[in-house]
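Structure first, commentary second.
With one protein chain removed, the remaining protein chains of the complex are shown where they sit.
And now, chain A:
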Amino acid sequence: MNAARAPLRGSSCSSNTSGARSSRSGWLRGSHSKGSSPASSPTTRSASLCSCRRWRQIVLCQNNICNQAHMNRVVTHELVHAFDHCRAHVDWFTNVRHLACSEVRAANLSGDCSLLNEIFRLHFGLKRHHQTCVRDRAIRSILAVRNISKEVAQKAVDEVFESCFNDHEPFGRIPHNKTYARYAHRDFQNRDRYYSNI
């Protein structure tokens, strides 16, 4: 989890976080938060071992995030977990299926498994490769925070995958880029008209 990357300077890290909040997914997530209670912005910390969601905060690694695009993906990933915590009774600590579901969703919706990112990791595949990536990254994320075997983590991901991979809330679709995110936000703004006329 410790990455040998050049550290971000403090001012750059703050501006990158601001950029992430205004990114394609950041403002949509903020809109959904405001619908239920006042939104709180993520807290940026430095020199942490990993990016994770702790109780009521998102911790970002200043020494592990090297550009704006990476920052956007990490913030989106952690905000998916925060969203799940707010919308459902998620048992993060004793139910590995719940954890697996949120990790599947976070890997699926954050852009972690985009074709380009996988190519950069030298993982080559096209047909349905996105799902392979989501499974693998979900298992890795579970193993990073739970002292369980890979087989147990894999079994949990397999059990929840079909349901959680197809759960695209709050976007309604996988936000591959700004266009998809813009359309998702448009659907969100149109939701009252939509549900009152179907």
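What we mean here is this: contacts are C-beta pairs under 8 Å (C-beta built on N, C-alpha and C of every residue); 3 or more make two chains touch, one makes a residue touch a chain; residues count from 1.
Convention: contacts and distances are computed from a predicted model.
Enquirer: According to UniProt, what is the chain that's been left out of this complex called? Choose from "Ubiquinone/menaquinone", "Synaptic plasticity regulator PANTS", "Trafficking protein particle complex subunit 2-like protein" or "Cell cycle control protein".
Expert: Protein name of the absent chain (UniProt record): "Synaptic plasticity regulator PANTS".
Enquirer: For chain A, which residues reach the chain that was dropped from this view?
Expert: For chain A, the residues touching the absent chain are 36-40, 43, 45, 54, 56-57, 84-91, 97-98, 101, 115, 126-131, 160, 162-164, 166-168, 172, 174, 176, 179-180, 183, 186-187, 190, 193-195, 197-198.
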